[in-house]
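Complex shown without one protein chain; remaining protein chains in place.
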Amino acid sequence: MHIPDGFLAAPVWASLDVAAVPAVGYLVRRAQRGFEESRAPLLGVMGAFVFAAQMINFPVGIGTSGHLVGGALLALTLGPASAGVVMTAILAIQALVFQDGGVLALGANVTNMALCGVLAGYLPFHFWGNGPWRRFSFFLGGVLSVLASAVLALAQLLLSGIRMPGSVLGLSLGLFAVSAVLEGLITLTVVGALETLNPGFIRQATAGHSRALGLLGTVAVALAVFGVLIASRDPDGIWKLAGSLGIAGRAQALLPTPLADYQVGFLQSPWLRRAAGGLAGLGLIFGACVLFGRLVSKSRSA
Amino acid sequence: MTPLITVRDLHFRYDDGTAALNGVNFDLFPGETVALLGANGSGKTTFVLHLNGLLAGSGSIEVCGMPLTKATLPRVRQKIGLVFQDSETQLFMPTVLEDVAFGPLNLGLDPHAAVDRAMHALELTGMSGEAHKAPYHLSAGEKKRVAIAGILAMQPEILILDEPTTFLDPPAQRSLIELLHSLPQAKIVVTHDTSFAAALSSRAVFFQKGVVAAEGDVTGLVRRFAWNSPVTTSR
Partner (left out) sequence: MHHVVLERWSRGRSVLHRRDARAKTLALLVFLVVLATSYGPLAALSGVYFALLLSALLLARLPVAGALARSALVLPFSVAFAAVSLLAGDAPRAAALLSKSYLSALAVLILISTTPLPQLLRGLEQIGVPHFLLMVAQFLYRYLFVISEEAQHMRVAALSRGASVRGMAARRARFRAAAGALAVLFARSYARAGGIHRAMLSRGFQGRFHLLAAPRFGWADAAFLLLAALLPAAARGFLGGWRP
């Protein structure tokens, strides 16, 4: 689900853009480590692979079919940092060349799919990739990556003030669950087929990866759970939450909404201050995560 | 005359244990064109990948008087231009000009000099009119010419072409032969196409099970190993 421009409220897309920039910068540096730019062709071609993989349909039943999304598969084969870079490049090309997903909303889509989706897809493998749960971790990775991306996107839409009747909300959560299970099954079957072709394609779960990624993955899943909580509340609850986070600001000004009282309250204090507060908060949380992750990985390699 | 390439007792094993080269001896002299013939898996491509250090086996390789080591690798790669079988893999930059300028830029030329070199190489191969096109929009024959231009821009002394006629229709094959005849460099051509080999090369080497089984002129070797294509036999 790629969010187009025009859907998200300014504080939502702006803060996610601001958060995505250092995150992608970090992933880029991590993916290059030890290779300089030699891995650019591999990552680019694998991005083209994920793109092209959409042409191959997997039967779901009742005449419908689905296709690979790819976050978990890339994380299992290229590692989470490289997978994040590949997904970012895919999203950028889709936004620019295929008008699939917005340009201002790129930060949101990158956060959902390239950061949280990939990390959530990698997490089960990180923990159980060597034990008896190995195959289950492939499946669960696929499930979690799609679920995390979709639920985060839904939460951002709801935060932006798009109102959905309960039935529609329930239906979309149901659809997410189905496509998540499908992604899990596809990831599991494709990884199985790949391991028979060449066991070297799938990474080793033990060697050389830091706790930082596990930590970030946990954050991604926590964010997704947080998103589910938001999504399952009624719209008023969302607005209260948004208000208390200080990021409801521009969403209210975007269009006249039924929540006029909120708008009035909002006019009394300059929105910029609130939006800036929200941005700063998100930035701080994010910075803390990155810093902590790096400290952990450094202390391990030292 | 001192050889441009001297290979002595080259052995190589792939990671899975398959022995690909079992003691290859080979010389290439200035101005000659040598065809490498042999079955799939006989070691031809594995052999040429050694010549510019993409694979490293045991034995000795000397290129233009330099023994092939890690230190000489950059200079050896400038001397030996390798044209791969699949032009799609070789033309990886977004436009023809950028692709041909890729090598000169790696040699440390400044952007202007690199563009000059690239344009000159494109003129040699008759492709200067397509400099700003995307490689995807070229025909197979044009792609091969651009790939050769990309190599010529490095100003090598030796050209190695791996299966250059794959994907080419007969007119494109003919014009490739003309182009290669016009280039003064010594050449090694890996090919299954015996008429192409005969039209181009002064000498042929036959690979079998990772060693050079025989050398001589193309027609002699073709007769000895019954190596002509089924189309010509049936006529």
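The first chain written gets the first letter, and so on, giving A and B; residue counts start at 1 in each chain.
Everything below uses one rule, namely that a residue touches a chain if its C-beta (ideal position, glycine included) is under 8 Å from a C-beta of that chain, and two chains touch if they have at least 3 such contacts.
Since this is a predicted model, take the numbers as computed values, not measurements.
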{"item": "Interface partners of the hidden chain - shown chains only, full complex considered", "value": "A, B"}
{"item": "Chain not shown: contacting residue from B:62, B:98 or B:130", "value": "B:98"}
{"item": "Of A:46, A:119 or A:219, the residue in touch with the unshown chain", "value": "A:46"}
{"item": "Given A:72, A:86 or A:180, the one touching the chain that is not displayed", "value": "A:86"}
{"item": "Residue among A:16, A:69 or A:95 that touches the chain left out of view", "value": "A:95"}
{"item": "Hidden partner chain, touching residue among B:2, B:25, B:60 or B:89", "value": "B:89"}
{"item": "Candidate in contact with the missing chain, chosen from B:33, B:52 or B:72", "value": "B:52"}
{"item": "On chain B, residues whose C-beta touches the chain left out of the figure", "value": "49, 52, 54, 74, 77-78, 80-82, 84, 86, 88-90, 92-95, 97-98, 101-103, 105-107, 111-112, 114-115, 134-136, 150-151, 154"}
{"item": "Missing-chain contacts mapped onto chain A", "value": "2, 4-8, 10, 13, 24-25, 28, 31-32, 35-38, 40-49, 51-53, 55-59, 61, 68, 77, 85-86, 88-90, 92-93, 95-100, 102-104, 157, 161-165, 168, 185-186, 189-190, 192-194, 197-198, 201, 250, 253-258, 266-267, 271"}
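What we mean here is this: only the chains that are shown with their structure count from here on.
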{"item": "Distance between chain centroids, defined by C-alpha means - chain A, chain B (Å)", "value": "46"}
